[in-house]
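Of the protein chains in this complex, all but one are displayed in their positions.
We just call them A, B and C in the order they show up, numbering each chain from 1.
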């Protein structure tokens, strides 16, 4: 079975495994206060062109989201996101469990627009009973989105300007950041994101690491005491160096970008194969996730050798998801393409 | 610098590193639903002599504690523990952050007695205003305790009987479980603990793993829907197999016990060296943590080559902590013993 | 200015004021353990034809909702309601602040159907990743709804049967219960509601009392320790007798029903006046709230002497709300009707 149902079916890039092995018996202080974490943070700050940023290494995405959001919001505040946003749809109410409502705004492709956010804010404050309603006080976006789509530099700039004007933080979930940055449709750099957002995270779990996400807090206002929050939510890894070492490796010699490019190229090939076959795509994704709409028969056929995810009904077809990753083998994609051709 | 300040300064047993390397490019389903997790759970259930137990693999101890406790308690309920209990003293209010008061009871050596728990329960229900007071509704013990001490089989049995009589769960934090089980003073087996407690966890982070704890829920009443709680608190590892594989390794051929014995024996040597030197021990610990009370001068001298933890003032001396672990080298302990002799 | 913008602009029925005055210097135990509370609870249980029900007197509606919901749900569970439900729209995230997601389902008139609930439950458990999604675990309905509409006995029975089949509680918010029960379109009695729901509350604040809601818990499963929850959320009134005395008065000689009938009759007159004038009604409400769609000019004219609430845009008109209550004077309604006629 070739597993393309998600981008976390395999371990880590060999460079990480090698360094884990190599450094295994070294003695270091715990809780992220070791040389590997310091070095990785330096590399990331450089990548962000922002020497003042704070970098925290965490284990997973849901954890990172709930930590940052609950660290920043006051009890009566909520976070706006697309209704498809991971925090709204797939984190078992992790944000609500910290006391905050997720304010889901409708979205066709998974992105939010500055206009939507502005209207939500304006409507809130125009309502004479606004104290009876959760205050919209943060914007959460994902890049790429859960649907594989991207924000352009213009779109993210517009959101950022609005958020700064209204003094609310803009937070970007980069679980698949590499696959967004390396898309041929993308015009944003990591430094752009660091500059435009108040905080964001660089996904490792889905992009080359065994596990791990690097939270980058760029706005001084949201930096204070974050390590207490980490510990309180059970998110401070005892052997923090495991995270530092992984990100240090990923941000050495552009490895993070190289492995991301690999995944995006393979995804493009899969996409092309479906298009050639006139199989419609549910979302117009230029990244590592592809969402073809298959007939019952096509679905059955492809399931024989490939694992993929069911997404939703799409008329009389079924939208499904194929993911590539840093680890996907070209030959497996070739086999899939042949399979698609022969449908 | 020889680091003996904690038992998580190094990586994992070589067997784990080898299997991680070996299995790195395998494709498995995510979130703990893979063969490694299934196999590890089977081994643990066998170790516990309890085929019906539920086993969940989590990343860290604070996380495991907050998950289980918040999964079980209703909003008005609190958890009793020794005032030195990790949940009371060193988890940044993780339990309170889920809404529950930690009810700290005084303890000299880090253990709770059935008598204390009984008196707390009786006093609560005798108070005519008990509805104005947090309801004591769970017992948390650690084995070994934060002070390195142990419960005897008789003591744990007494606690267990009381808890069952009053219908409140008994939960055991086994962050250093191996070091407790392999102590020469110990008369409990893992199966005893499984039988006497409603849930407990087997520590991996401090006992041979890179990271990871195995939560064992033995009482059916507390099993339902635990995986939802895991996801909600950001504790469900995407590549769950990393945990499964580690515990599978630790519970193959008694590795967990072997490496624990190693640490406990070295700790005993350190203890003997301090005793021979007439340096008092702050706690009477038969496990891998030792707490000598050093003079200023002794502390200064030992700090030159060894890292250890400051514990507290002890009269005109200072109680400090030396930890051994599965990874501690005999030669390093020999050097320390020489150093102690020459004080 | 004649205030018809809400049903809580005035004090209490004179009978309550008289008894408050009369009993003012009596000495009673606190926290709801007095004769007035006991007597009121007895009257309500009789009204519900359910001697085993638990009755708790609370101060307000948001408070009652958040208490009952958080008392019953486990951390990963959410409560389904119409998107217009008070807990979703007008309680500043009170339910989320206790850690639970409100699962808002679309609704045209403010009611939920058994079909919707069934589909939500079925979709949840059919999803292979359901542990990543908040578990739908309670149904919240309001009677009358926030739009003035009602559930028929058949509809509520269907919801109740579904909930029992799936073992999830059905909770009814009766902030305006009297105005629902006394509507000429209603076919439910309080005893029906008690029998069909697992808990509900009888609104006092909007129906004759200075303040106060009577929560009736009918299912044994949800009764335990509720008074602890009351105290914890700051909802246990020190001089609880103030609540007991008010409900005791309201449920003496059918006063609650009489005053409710008064309000509903006046609302019917207002409704008829708008209909005669061919002014469309935004919701088809047979209770004390009426929602005419006014032109700019009509709105301006009526604002001169009457206070009413703005609801929403309705095409090129504006939906607004007029409320009657137990306290509304017939002559004020007559004046309003004349005003409407002359529009």
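Rule of thumb we're sticking to: a residue touches a chain if its C-beta (ideal position, glycine included) is under 8 Å from a C-beta of that chain, and two chains touch if they have at least 3 such contacts.
Computed from a prediction, not measured in an experiment: that's the story for all the values here.
Contacts of the undrawn chain with the visible chains, over the full complex, involve A, B, C. Although one chain is not drawn, the whole complex shows that of A:10, A:98, A:160 or A:205 it is A:98 that touches it.
Only one of B:108, B:132 or B:224 touches the absent chain when the whole complex is considered: B:132.
The omitted chain makes contact with just one of the residues C:32, C:93 or C:292: C:93.
Contact with the omitted chain, checked across C:51, C:106 or C:234, is made by C:234.
Contact with the undisplayed chain is limited, among C:14, C:51 or C:315, to C:14. Residues touching the missing chain, restricted to chain A, are 31, 70-71, 74-76, 98-99, 131-132, 135, 225, 227-232, 236 (touch as defined at the top).
Of the residues in chain C, those that touch the hidden partner chain are 1-3, 5-6, 8-12, 14, 17, 20-21, 23-30, 59-67, 91-94, 97, 205-206, 210-211, 228, 231-239, 242, 327. For chain B, the residues touching the chain absent from view are 75-76, 78, 89-93, 96-102, 128-129, 131-135, 310.
Following the convention adopted for this analysis, only the chains that are shown with their structure count from here on.
For the self-contact between chain A and chain B, the two sides draw on mostly identical residue numbers; the shared fraction is above half.
Computed centre separation for the pair chain A/chain C is 42 angstrom, with centres defined by C-alpha atoms.
Computed from the mean C-alpha positions, the centre of chain B lies at a distance of 49 Å from the centre of chain C.
Centroid to centroid, with C-alpha atoms defining each point, chain A and chain B lie 34 Å apart.
The set of chain B residues touching two or more other chains comprises 228, 231-232, 236.
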